[in-house]
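Missing here: one protein chain of the complex. Every other protein chain is in place.
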Amino acid sequence: MNQELPSYPPLASFDEISIWKKAFHSRSFVIGATLALVILIAGVTSVFWTPYAIDVLDVSKRLKPMSSEFWFGTDQYGRDIFSMLMVGARTSIIVALIAVGIGMLIGVPLGLLAAAQKGFLEELVMRTNDLIFAFPSLLSAVLITSIFGPGTINAVIAIGIFNIPVFARVARGGALSLSGREFLLAARLSGKSSFLITLEHIIPNIANLLIVQATIQLSLAILSEAGLSYLGLGTQPPMASWGRMLYEAQTMVAFAPQLALYPGFAIIFSVLGFNLLGDGLRDLLDPKMRRRVA
Amino acid sequence: MHAKSLKSRLLCLAGGAALVLAALTGAHGSAEAKSSLSLGMVLEPPHLDATAGAAAAIDEVVYQNVFQGLTRIGPDGSVLPSLAKSWDVSEDGMTYRFHLQTGVLFHDGTPFSADDVKFSLDRARAEGSVNAQKPLFAAISDVVVVDPQTVNIKLTTPSGNLAYNLAWGDAVIVSPKTAETNKTQPVGTGPFKFDRWMKGQEIRISRFDQYWGDQPKLEKASFRFISDPNAAFAAMISGDLDAFPTFSAPETIIQFQADPRFEVAIGTTEGETILAMNNTRGPLKNKLVRQAISHAVNKQALIDGAMFGLGTPIGTHFAPHHPAYNDLTGLYPYDPAKAKELLAKAGYPDGFSATLKLPPPTYARRGGELIASDLKKIGIDLKIVPVEWAQWLSEVFKETNYDFTIVSHVEPMDIGIYARDKYYFNYNSDAFKKLIEELNVTVDEEKRYELLKQAQQVISEDAVNVYLFQLAKSAVWNANVKGLWRNSPTPGNDLSQVYWANN
Amino acid sequence: MTSVFSATDLCVSISGKPILRNVSFDLEQGKILGLVGESGSGKSMSALSAMQLLPEGAHQIGDLMFEGKNLTRATDTEMTHVRGKDISMVFQEPLTALNPTRTIGEQVAEGLRWHQGLTRKEAMDQTIDVLERVGLGLGLEYGLIDRFPHQLSGGQRQRVVIAIAIACKPKVLIADEPTTALDVTVQAQILTLLKDIVRKEQMAMLLISHDLAVVADMADTVAIMKDGVIVERGPTCELFDNLSHPYSKKLFETSNHVPVPRQEPVDKITQPLLKVSNVLREYPLPRASIFTRRQWHRAVQHVSFHVAPRQSMGLVGESGCGKSTLARTILGLTPPNAGHIQFLGKDPYSVSRKDRQDLQLGIQAVFQDPYGSFDPRHTVERTVGEPLHLMRNELSRSQRKKRVHEVLESVGLSSADANKYPHEFSGGQRQRIAIARALVTNPSLIVADEPVSALDVSIRAQILDLFADLRDRLGMAYLFISHDLSAVQAITDRVIVMNAGRIVEEGPTGEVFSNPKHPYTRILVSAAPDLNEALRKRREEENKHTH
Partner (left out) sequence: MLWFAFLRLIGLLTTLLAASLVIFVVLEVIPGDPAEVMLGLNAQPDTLAALRAELGLNAPLSTRYVNWLLGMLQGEFGVSYTYSVPVSELIGERIQVSLPLATGALILSTVIAIPIGVYSARYHGKVIDTGIMSIAQIGIAIPNFWIAILLVYVFAIVLRVLPSGGFPGWDVSFFGSLQALLLPVIALALPQASILARVMRSALLDVLHEDYIRTARAKGLSNKATLWRHGVRNALIPVLTILGLQFSFLIAGTVIIENLFYLPGLGRLIFQGITQRDLIVVKSSVMLLVALTIFVTFLVDIAYAAIDPRLRRRA
């Protein structure tokens, strides 16, 4: 059947020590990982400790400038902006992780199934993908929140649904690119079931692709959450969200620009962080993509 | 190697983009003789027939601009002649005779006459009428055309209010020819005629050249609908809008006040803003709990925090500018310790949790956060649930499925709602009902005021709701715009006297 | 004869790593210089260096003289007037060397328009000429000029690549492994075409190949390269007669290497180990339109044969003849549409799951690509031990480990290699690992699908030896699938020749190759390059000239 020797994308060599060594020389990876780590630490810490409680409002302390007391100043209700940013990091990370988790947990098996079962099932999965893709994420988020009300959970669902086809596609594409590989034939000759082969050979070999995609989706999810909260459809008070902080600060730009600047920078840094991390990982894990990275 | 050509290509592109930008930006804001006004509004009217809808937004566009009544309300709230030059009241006070202006034309060219008055008033009073304010016409028994310039209105009972009632936007005179199409193509007798409605964006009106009265100075005006406070602020501060009579972002008012380009007018409204409590739900059944909550809310901080100081504290459900107002702000001073004590006495030493459903307006959403924070201090854990108006109406107002909500009651003199059965806060007091019944049959003004004051006392002592503040009306306009109303005794934006000072 | 193009003391390094060292050669008009070497010897880099198309980061010193100009000092703009016009190049992989989104005509005409400033019309007229010169004249009637590369066969594509190279009648033609990706019969045609062109148009040609036979057949002068250095050179016959450098000698020997022939004869009386009866396997083709009936591609058509225990059976054919499909059917991977397979008397497609696993123990495979046949994330131990999954209920962990170590040693690796990952091994070692994996269940039949095609000559010889050794030592039967006749000849007892899904000839290996009966077999045998045969012919010709 095959006229030519099929050309495969080179598989990553599996050499953990050299990957870590390379990691510290990759600018993208180091910057990205640092930013992501900072955001992550801020978010995790906020569960146990913030400089001030963000659900106790004290109007007498409102709109204070930066000081040793309030590192980033206070907002119009006298809340500590630094604390708000920390809680906002938590919100962003939770939303992003869960949304990407939903996408992966549902999308990857679907994609693998579509790759394994040609014909009707594949067609069904791919059409469903198209269908989900056809609903721009924000539009479905607006619809979902109008049914269930605005809130973090519904934002997570809306963003997560949009992630499903993304991961289904990546998983299917990755699995298909492996489909002619001789080691899969060898595994079948060893009497292994499709399920076992998927588990032992396919998933580990597309894991890199999935990890890279996941970091990209994480940053997209953070952006989407910010957008939804900006529209008032995402996280609700007393929880803090960067998008919401930005929205509330907008009319006060002239006399309290810090209110709009900090959450804006927080969004940019975290998205930048995850994007760079994704680039760095792709750089390290997927040699074919190496030259794409700036 | 081919850097140059690529670079030059890019430079060309950048240059082109810059040119386009320059061309597009150049003409904006060029100094033209200003004879037009663009005015911002928060809500877009559902349609433009002032006689067929309750929405204030309708009146804010058409009242006195497109449609006119026999009488009108002046900027100070007084009743002034409009389509009626003058009127006499019969001895018994049962008949009003209106003398109409001459030479009045509808915008479609049809001459105005007493027949139109009869048509309009009969239409509004009719059985199947969709007029939102039918009680205005309740006293009228008949409308009689005397001659084309004179009309008699007969009453069933003497009423001193008829001239005032007929000044409402709901009582404007329409032509029988166009009555059915006024919703989308309003045709009236006012100084401006309707031009165009771009849904979701703006309504344009322009000067009606055959207007019977003094020609307005403005040639054109547009009403733009911007519900988002951020966008409204940007539009105003950038000069895209010339005026915004009910500005929705109080935090921005300071900026306008500090800017000499703008003039700011702060007025009052009929909007009592309350933290409504469902009086039949759980701990809220207990008057002590409600009183505790009344003590726990720091109202001044609320006004400062949520409304940036715009708003008057009230202690009851009554407009403070009304002579019958009973100042009860001292009844529940901010006192968390006392609140805790009351709560413990009521059997909730550790507080409880409840939900707070918040409709979309800024005062509710912002106030909600502050109140949640206040109540947390006495152990009451509020879960904030933001709802849209549609949900608020069905869940809170109709099904009374809520614990707390924040809303502003904008109807004037509406303390009577506390006497209603099954009203959404489920207050049931025989004492209060008795007061209102008595009030309804009392004619003497002084006696009425006394009863009203008592009524206020009752609901405040029962702590039916937490009375937060009276909503302020903040208007912003370009300092060169003259002639806009500072107060609004009735919904409307009368543009007939508006002009640009520098022209 | 004077040299048209000469390279003197070329040294190339890429990011500091030396690739070529002091390489010198001359190309003469109408003559072919053959450059031979194994992978990584630097022969392709020499070609790219001659074109001044070295990859980014390459550093070059030395001289490249062409028509009195030193090309190493020419700017890129100057080179654009030389490349394609005076010096052209033919590449190895004809599919990737052509832009998939442009028509054949456009791609051939592009060089003509660039160098000769022709109009589209003029260029197209000349393009037709050029395509005729490379033997695609017949295709022109079928609109070949407006076709896209993917619509052509491999041989046609390589002709197009040659057409692009010779369109402007260059003085120097560089061909880098021009036939490696092609079938033997096509290879023979392309080589003849190149020879004709060089002779007719009096070009100077540099032919780069790993195949000594091809070079011996084509080149007037041969240079042998190893690790970026030309170790030996000379006129073809002279050189091969008097090889002096040890590497050249080794290369020559391994190219001619024949493993030890079978010692014990095969017992043919017993029950056949594998019985293939009337197997048919077809694939649906995508429909051309909704109104046409679905077309089926018949990959394997009514194929029957037997393999006896311990017998080594060869299966020969060109790409697309259905041999790989047949192999998969035999291995139990794709059921036949008709006919049946019997292994040890049982049909693997109709027995129970348990029986099928037992059958699978007796039949294992070695694949072509030593890189693609391993999961890069699994250790050698895990990879080699994978087929033991079939015996998961019978073997303990330590037994498994022991078994893996045993087979690793039996293929010439050490048990210490078990914990390494595949990428730590060379191509030849990997093929040993692949063989070890096939051996681990102690099968009675190994299906080897092109097991030596991707290997360099010297490694190929080693692997063939290993196959022969295992055959004699462990007594297993082979189904040895290859397009490489010499490999099949070396290792098998009987051979089947397949063409277009059918068996055209079957018989004892020696007989079939020395006395082919079917015309297709004859073409195949005559097209296969043979070093000794090529040298013999060349000597004959030289003798003619001298006498």
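Note that the chains are named A, B and C in the order they appear, and that numbering of residues resets to 1 at the start of each chain.
We take it that contacts are C-beta pairs under 8 Å (C-beta built on N, C-alpha and C of every residue); 3 or more make two chains touch, one makes a residue touch a chain.
Small disclaimer: the values here were computed from a predicted structure and weren't measured.
**Student:** Using the touch definition from the header, name the shown chains in contact with the chain that isn't displayed.
**Tutor:** A, B, C
**Student:** Check the options A:V142, A:I203 or A:L285 and report the residue that touches the missing chain.
**Tutor:** In the full complex, the listed residue that touches the missing chain is A:V142.
**Student:** Given the contact definition stated above, which residue among A:A36, A:L57, A:I267 or A:L284 touches the chain not shown here?
**Tutor:** Looking across A:A36, A:L57, A:I267 or A:L284, the contact with the absent chain belongs to A:I267.
**Student:** Name every residue on subunit B in touch with the hidden partner chain.
**Tutor:** Output for subunit B: 1-3, 5-7, 9-10, 13, 21, 24-29, 46-47, 54, 183-184, 196, 198-202, 224-226, 228, 230-231, 234-235, 237-240, 360, 388-391, 393-395, 397-398.
**Student:** Name every residue on subunit C in touch with the hidden partner chain.
**Tutor:** Here the touching residues of subunit C are 51, 53, 76-77, 79-85, 88-89, 91, 93, 96-102, 107, 110-111, 114-115, 148, 150, 161, 164-165, 286-290.
**Student:** Across the whole complex, list the residues on subunit A that are touched by the chain not included here.
**Tutor:** Considering the whole complex, subunit A reaches the absent chain at 127, 130-131, 133-139, 142-143, 146-147, 219, 223, 226-227, 230-231, 243, 246, 250, 253, 260, 264, 267-269, 271-272, 275-276, 279, 289, 291-292, 294.
Going forward, only the chains that are shown with their structure count from here on.
**Student:** Looking at which chains touch, is this a line, ring, star, complete or other?
**Tutor:** line
**Student:** Between what two chains do the most C-beta pairs come into contact?
**Tutor:** Looking across every pairing, the one with the most contacts is A-C.
**Student:** Taking the mean of the CA coordinates per chain, how far is subunit A from subunit C in Å?
**Tutor:** 45
**Student:** Distance-wise, how many Å sit between the C-alpha centres of subunit B and subunit C, to the nearest whole number?
**Tutor:** About 86 Å, centre to centre.
**Student:** Would you pull the subunit A residues touching subunit C in the complex into a rising list?
**Tutor:** Within the complex, subunit A contacts subunit C at residues 1-5, 7-8, 11-15, 181-183, 185-192, 200-201, 204-205.
**Student:** Which part of subunit A faces subunit B closely enough to touch in the complex?
**Tutor:** Residues in contact with subunit B: 55-57, 59-60, 62, 76-78, 146, 149-150, 232, 236-238, 247, 250-252, 254-255.
**Student:** Under the touch definition given earlier, write down the residues of subunit C that touch subunit A in their complex.
**Tutor:** Within the complex, subunit C contacts subunit A at residues 95-96, 153-154, 181, 283, 297, 299, 319-320, 322, 324-325, 328, 331-333, 356-357, 360, 363-365, 367-369, 372-377, 383, 386-390, 421, 423, 437, 454.
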